[in-house]
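Omission of a single protein chain aside, the complex is shown with its protein chains in their original locations.
Up next, chain A:
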Amino acid sequence: MPTTDALRLERLAIGELAEVSLIVAPGEVHCLSGPSGSGKSRLLRAVADLEPHDGEAWLGDVAQASLPAHEWRARVMLVPAESHWWADHVGEHLPQADPADLEVLGFTPEVLNWQVARLSSGEKQRLALLRAISREPSALLLDEPTANLDEATTRRVEAWLNERIRERGWPTLWVAHDAAQIARVANHHWHIDGAELSQVPTWT
């Protein structure tokens, strides 16, 4: 069942960033760009409540502070730029992986028996996306989800993500560098200038 809850940031402030307020409607992708060190990742970490911050985040009419932190993070799922794995085998991290998804991402179900140690950075990144999405969140925070992928794979992963986001109605914050990618996936595009977030016009 698609989500009908919007993700709303209300005067969220962390580090250099002052009071970010924005609303991501269900199924919409808002891209964030900005120079490195401008606080894009920290903003996502604040939305996931991984760092102390000011202001509040809302999913529909549920406030971040009103839920136990782990329940909030299970709903508002952050996928970091670099993924980390704790068990030896891929399958232990992906208990409910859909074979169809594995195939779209370029894997066979065999991958579940692989050792995590033998994964390349690109494979890790794709599997980390699947790991997050297979937990059925209600909103997505993606930190450069295609940074380690080649052009063809980037397109495929992007299309898969886009389709899933629209179909499930996940409000999504997507940190991206590539202008072409932003043009392809974003409904709205925000650029970080110092302490402010300014909207860049998009043509979608």
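The definition used in the following text is that a residue touches a chain if its C-beta (ideal position, glycine included) is under 8 Å from a C-beta of that chain, and two chains touch if they have at least 3 such contacts; residues count from 1.
Keep this in mind: contacts and distances are computed from a predicted model.
Note on the omitted subunit: UniProt lists it as "Iron export ABC transporter permease subunit FetB", one of the names in "PepSY domain-containing protein", "Iron export ABC transporter permease subunit FetB", "Phosphoribosylformylglycinamidine synthase subunit PurS" or "FAS1-like dehydratase domain-containing protein". Here the missing chain is touched by one residue of A:Arg73, A:Arg168 or A:His188, and it is A:Arg73.
Touching residues on chain A toward the chain that is not drawn are 48-52, 68-71, 73-75, 77-80, 82-86, 131-132, 135, 137.
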